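The complex is shown incomplete by one protein chain, all other protein chains being positioned as in the whole.
Chain nomenclature is as follows: A, B and C, assigned in order of appearance, with residue numbering initiated at 1 for each chain independently.
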Amino acid sequence: MSEHHHDHDHDHEHDDRPGPHGAPLSDVQLRVRALESLLVDKGLVDPKALDTLIDTYETKVGPRNGARVVAKAWLDPAFKQRLLADSTAAIAELGYIGRQGEDMVVLENTPKVHNVVVCTLCSCYPWPVLGLPPVWYKSGPYRARTVIDPRGVLREFGVDLADDVEVRVWDSTAELRYLVLPERPVGTEGMTEEQLADFVTRDSMIGVARVNPPRR
Amino acid sequence: MSEHHHDHDHDHEHDDRPGPHGAPLSDVQLRVRALESLLVDKGLVDPKALDTLIDTYETKVGPRNGARVVAKAWLDPAFKQRLLADSTAAIAELGYIGRQGEDMVVLENTPKVHNVVVCTLCSCYPWPVLGLPPVWYKSGPYRARTVIDPRGVLREFGVDLADDVEVRVWDSTAELRYLVLPERPVGTEGMTEEQLADFVTRDSMIGVARVNPPRR
Amino acid sequence: MNGIHDLGGMHGFGPVDPEPNEPVFHHEWERRAFALNLATGFLGRWNIDMGRYAREHMPPAEYLATTYYEHWLYGLERLLVEKGLVTANELATMRQNGRAQGLRAIAVEDVPMMLRNRRAARMGDRLAPPRFKAGDRVRTKNLHPTGHTRLPRYARDKIGVVDRDHGVFILPDEHAKSGTKVPAHCYAVRFEGPELWGPHAGPRDAVYVDCFEPYLEPAP
Partner (left out) sequence: MNGIHDLGGMHGFGPVDPEPNEPVFHHEWERRAFALNLATGFLGRWNIDMGRYAREHMPPAEYLATTYYEHWLYGLERLLVEKGLVTANELATMRQNGRAQGLRAIAVEDVPMMLRNRRAARMGDRLAPPRFKAGDRVRTKNLHPTGHTRLPRYARDKIGVVDRDHGVFILPDEHAKSGTKVPAHCYAVRFEGPELWGPHAGPRDAVYVDCFEPYLEPAP
């Protein structure tokens, strides 16, 4: 009784592509292809511009950007101060600007305050620093539960908060985009900005994970 | 993009039944059949009892019962008084008792007050007087909209209420079951109870319709 | 639970679509699913609130994409396993691994009595003194339990006036959880449209919600 009409299969991507050995194209694949042709024929889109847009968000913009912001904030107290006071301007110092990051707010995690970000109404997310959001961030369970049961959600991600830690959930209902500044883990003393950035995960900047200390 | 997995077709019923010329059985048909076999094999249900249950609600219990209650109330002021004061007992005088009608409340429509019944949480409905509910009563649109936009819903059913008429929506959230006593239409003077009952529609007793006067 | 079943007040569902001359059942499987629910319900291993709560667990996308008797089928399968009438393996294979013990199927001759039975959710009115009376101003509590409840989301944390005291009934919340019959007065509470829906409501629209006493507190 529980299959859906739409296939949410985890097939390998080449199944998407046309060809003698590929699986048949799904309804949605056919529909998007037909729509693109229609819009190209009407002169409304240029397929090469589409390629550039895809390439930008698939290979150039991603959580590595946010990790650099975090690493710099950990090393440079003056930058951190600017980052918390005017997040958009401080992030722009590193060149990260643009769509879905026009107005940024950085939230600092501390031993007593844990911030976590959600968008219950759609899936707003700070693209210039984190790239496009993962499926779970856009999913019903995350959007439904994070505001009503944040500790339950965090536990599923492996973050078990003590009762005296305050949880602050930020629901991105307007055009502000939130980035969590996670706590710097112990054992990272003396590291360079580049080395530190390697430890900073996307999930820690959404607020559903801590940054793990380096393994010895 | 918009087909659902489950077929909501309006095929003729014989398509349901097995046979050399019938359409293939749907998943849900197969599943219910298999479940019945399992429960029969386990000694948990007797198929003949199922037949009796189905026959009861398909052919014996239906809105004709409620119509008789309404007709009698229109003709017999003492009965109407009892009906409004203790609905369950008055309805039981006509023999209409039992499941999903154990505790009845009758709501009288007047020129200034229009009552309409819904169950937003599931589809509670007064079986002994109205039978089983129609699909629209159980549907998302009716359950979602009746409490927030009752006049809009009523308009779709052809009932356009003046601004000075009060609308009372009754959401059947507990074990009370509601029956609307519609206004008696003009032109029915001198009719017998039986004749009056013929005019009373199911929809008028849910509160989404008026009882129309007889055609001349 | 704040489930998908709690539809009151939602937009986006489109028009109500009544079917002219609608039959009682549209398919043979609907007849059987309906009757299977009643016949197994009569065995007494669960109550009506457990039945509703079971259906509320249907995954939200599936709930909206399916019809009423599919909800019933989902709930029935869930209860059969949960209450031990059928094992998960039997349900998966649809083959019995042994006959039911200590239960006797409802027979044809039992049906009329079962359907006429007046034993329902009502309890003796003297089991609990009423806290409220008609005319009292009350506020519904802001409750969001994960368990079963019959206070719809749209009517939480809202002020209304008690229209009438229906008497004492089984509190569904606990009944769904443990089967315990906690007596509670049930009141029809009248909420003015603007209290529920703000400035978008018609000024002469009111909604009556049947509220169990534990859902209510006095309002000033």
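Please note the rule applied: a contact is a pair of C-beta atoms (placed from the backbone, for glycine too) under 8 Å apart; a residue touches a chain by one contact, two chains touch by 3 or more.
Values in this document were obtained by computation on a predicted structure and should not be read as measured data.
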Residues from chain C at the interface with the omitted partner, ascending: 1-4, 9-14, 56-57, 59-61, 64-65, 141-146, 153, 156-158, 195-201
Contacts of chain B with the absent chain, listed as residue ranges: 1-2, 4, 140, 148
Residue numbers in chain A that touch the chain omitted from display: 4-6, 8, 10, 13, 16-17, 26, 28-29, 31-39, 41-46, 48-54, 56-58, 62, 97-99, 102-103, 105, 118, 120-123, 131-132, 134-136, 138-145, 147-148, 150-151, 153, 156-157, 163-176, 203
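Here is the rule we use: only the chains that are shown with their structure count from here on.
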Pair exhibiting more inter-chain C-beta contacts, B-C or A-C: B-C
Between chain B and chain C, centroid-to-centroid distance (C-alpha), Å: 17
Intercentroid distance (Cα basis), chain C paired with chain A, Å: 40
Overlap residues in chain B, where contacts from two or more other chains coincide: 4-5, 28, 31
Junction residues of chain C - those touching two or more other chains: 65-66, 70, 73
